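Every protein chain of the complex appears in place save one, which is left out.
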Amino acid sequence: MSRLTTNLLGIQLKNPVIAASGTFGFGKEYEGYFDPSVLGGISGKGLTLHGSKGNSGIRVCETPAGMMNSIGLENPGVAHFVKHECHVMRSTGAAVICNLGGHSIEDYVKATQMINDADIDILELNISCPNVKEGGMAFGMCGKTAAEVVKKVKAVTKFPLMVKLSPNASDISEVARAVEDAGADAISLINTLLGMRIDVRSKKPIFNNVYAGVSGPAVMPIALRMVHSVCKAVKIPVVGLGGISSYTDALEFIMAGATAIQVGTATFANPFAMPQIIEGLEKYCVQNKLENISEIRGIINK
Amino acid sequence: MSRLTTNLLGIQLKNPVIAASGTFGFGKEYEGYFDPSVLGGISGKGLTLHGSKGNSGIRVCETPAGMMNSIGLENPGVAHFVKHECHVMRSTGAAVICNLGGHSIEDYVKATQMINDADIDILELNISCPNVKEGGMAFGMCGKTAAEVVKKVKAVTKFPLMVKLSPNASDISEVARAVEDAGADAISLINTLLGMRIDVRSKKPIFNNVYAGVSGPAVMPIALRMVHSVCKAVKIPVVGLGGISSYTDALEFIMAGATAIQVGTATFANPFAMPQIIEGLEKYCVQNKLENISEIRGIINK
Amino acid sequence: MPVILQNSHVSPEVCLMTIKNTSGRAGQFYMLRPTKVLDPLLGRPISIHDCVDGNCSFLYRIAGKGTKLMSEMRAGDTIEAYGPYGNGFEPVDSDIRLIGGGIGIAPLYFLARTHKAMYPNRVIEAYLGFVEKPFMLQYFRAVADFVYVRVGGYITADVPFEENVINYACGPNPMMKAAKEEAEKKNSKLFLSLEAHMACGVGACLGCTCPTVSGNKRVCKDGPVFLASEVSFE
Partner (left out) sequence: MPVILQNSHVSPEVCLMTIKNTSGRAGQFYMLRPTKVLDPLLGRPISIHDCVDGNCSFLYRIAGKGTKLMSEMRAGDTIEAYGPYGNGFEPVDSDIRLIGGGIGIAPLYFLARTHKAMYPNRVIEAYLGFVEKPFMLQYFRAVADFVYVRVGGYITADVPFEENVINYACGPNPMMKAAKEEAEKKNSKLFLSLEAHMACGVGACLGCTCPTVSGNKRVCKDGPVFLASEVSFE
């Protein structure tokens, strides 16, 4: 067992570094830069039952040390994923996490049932996408609605269930406890923060949807605070993300209590971000004589 | 009347640019860089009834395109302000805004009564400081508690009352409506976002209080979104702030509906930030043939 | 990290940068990051303007923060350069017409050079439109058989779209839309090199998609070059 091996819901990850949903396609796009098998896991692009063309207009823009996106869950649909994409993901050699969004509880449940036929390791339930008009983030805004969808999905899925929370929720620890009680096996957070930019030349919002999701290093301290408070609120494993761009950022999340971390936006700025983080964590363990990275997990709370 | 003259609660500001509370002392500290009389207004360091030594340990640290602070409302107390500092602020020639924090409703009310003796223009009620243990932000987290303190303070103050909201609130538009109903004359937002950083060398949080407030350009898109939604939710004037560092940032807030804007963290990075923003807005008005900047206020909503 | 061999202004607003050890085909682009810090964060998509001896040059307009920083870099500095990305122009044994609007001329020069080298007997005509002062004309004059220049207005209005000449257009969206309409009227084949805001450049983020007759396509990966008849302008 290596120093970075991480057990997440019974799945042995080579290391605690997972590509974040929506930032790594279905696992093959960055092959020109590194072999995806070095990753602990890959969370695929968020799926919806019937697929979607996503939002029109500008979809990404830069903000200070961050970015905004309004993709709107463009995806080929669950059926296409089961047939074509999950094999691609499996072939990468990293643990396969299927990220699922939805517009209604019925959608989530139907999609979950279809995904039962796929070869994946973990189901990541996205109740936190700020870029779709109906559903999406609405489910993740308070504990009650979140628990409802989690309960229904948990009842039908055959995979370990990780629920991805929204930083826009009223009280994220309350939502976390609610989804834990509803049967979630793990929690991942944060999804993007709701933000806005205006094009002063056209005097119009940059995005057709007006609001869009902020991610990247800019949000890191906010994400870390939320991960820390959720780790203290629940007993199930927490996967931390939001602005991680270096191995020291990753260490901060792990020291705050995260079992694993995900990296999204940083990969856009630096395609080597994830392999560099893995290497940095490995070196850190050696230099600090840790047999396993888990020895420092949650250490600031001890 | 100049192109930038802005009426805020009956006070004629030379321009809509106000120094944010806690980032400009009581108005004199940056005199080596520019004459503070060029500013529209100055919001002084947040006061509390009895004054405070603030927090121990590290108080500021940098984050990507932002910073965190855990000052903890160090201030000389209201009595000292009334006797010594408000004259200093008045002598700057900018409109004088007195920022008031507190730990209990009684504190707020007593302090408000004492401030009635001071020579100020606007009272800015800070119910959003994340760095004090009791009170502070707690009052700003939901509409009910916010309305309570606003009602009591409004009943005793003789000055126009601006209430400063916390971005950490569950639903900031709801809080905004509640304080409007409770008698607030204006709203300012955002105060800092709750964040956290860990020193990976010492394996401890950077701040003794663990969490601290994030500000600066990094939070700008989040602040703009909140200002936009509050502008749509209330009829009273809204003063927007959070990460503004250039005149185009200021324009975005004004186009989203803000009557005036405040600048905080940007001044630390560039002491000339505010005079440059004022100059930029002036030029913008000339180039775009605006007789007054208010012509573009809220233009994206039209 | 790639080293800058030279970087200089060709006009007050436009610069030419050569970066060591880069390569690619005409129509492909790089994501260039002029900083090692976190602001600006994302790479800037910039087309390959030419490639000689394994060193690409990039012609760019100072449009905002990132290109401003690029313009301040000097020979010897290093720059993060990811690429080459995208499909690039398909070389065809035919007479061709290049239609460039402003900085949109950047990738067309490399196309002209490549085409001339492959099909020396084919005719290359360049129609170049500028809002104000033209730039880089001498480059095009050296390789194209005919160079037509317009300052102000729409260059597409002047292009004689013909059935047996293949057209390649790059420029602002309204120009490309106009080119598509004209070309369709005249039944003339037209390739467009599209622009879109990008985050990843490799097809992973879906930030750059454009609607086409066969569904959404990613400008960075499936493009940036598309047959005009396939593109659905909004």
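Just so it is clear, A, B and C label the chains in written order, and each chain counts residues from 1 on its own.
Here is the rule we use: contacts are C-beta pairs under 8 Å (C-beta built on N, C-alpha and C of every residue); 3 or more make two chains touch, one makes a residue touch a chain.
Being a predicted model, the structure only gives us computed values, none of them experimental.
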Contact with the hidden chain, among B:15, B:229 or B:267, goes to B:267
Per the touch rule stated above, chain A touches the missing chain via residues 64-65, 217
Residues of chain C touching the missing chain are 35-40, 65, 69
Where chain B meets the left-out chain, the residues are 22-25, 29-30, 32, 45, 53-54, 56-62, 64-67, 69, 71, 74, 216-218, 245, 265, 267-271
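Quick note on the criterion: only the chains that are shown with their structure count from here on.
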When A-C and B-C are ranked by contacting C-beta pairs, first place goes to A-C
Averaging C-alpha coordinates per chain, one finds the centres of chain A and chain B separated by a number of Å equal to 34
Averaging C-alpha coordinates per chain, one finds the centres of chain A and chain C separated by a number of Å equal to 35
Note: chain A residues in touch with at least two other chains are 64-66, 216-218, 245
Residues of chain C that touch at least two other chains are 38-39
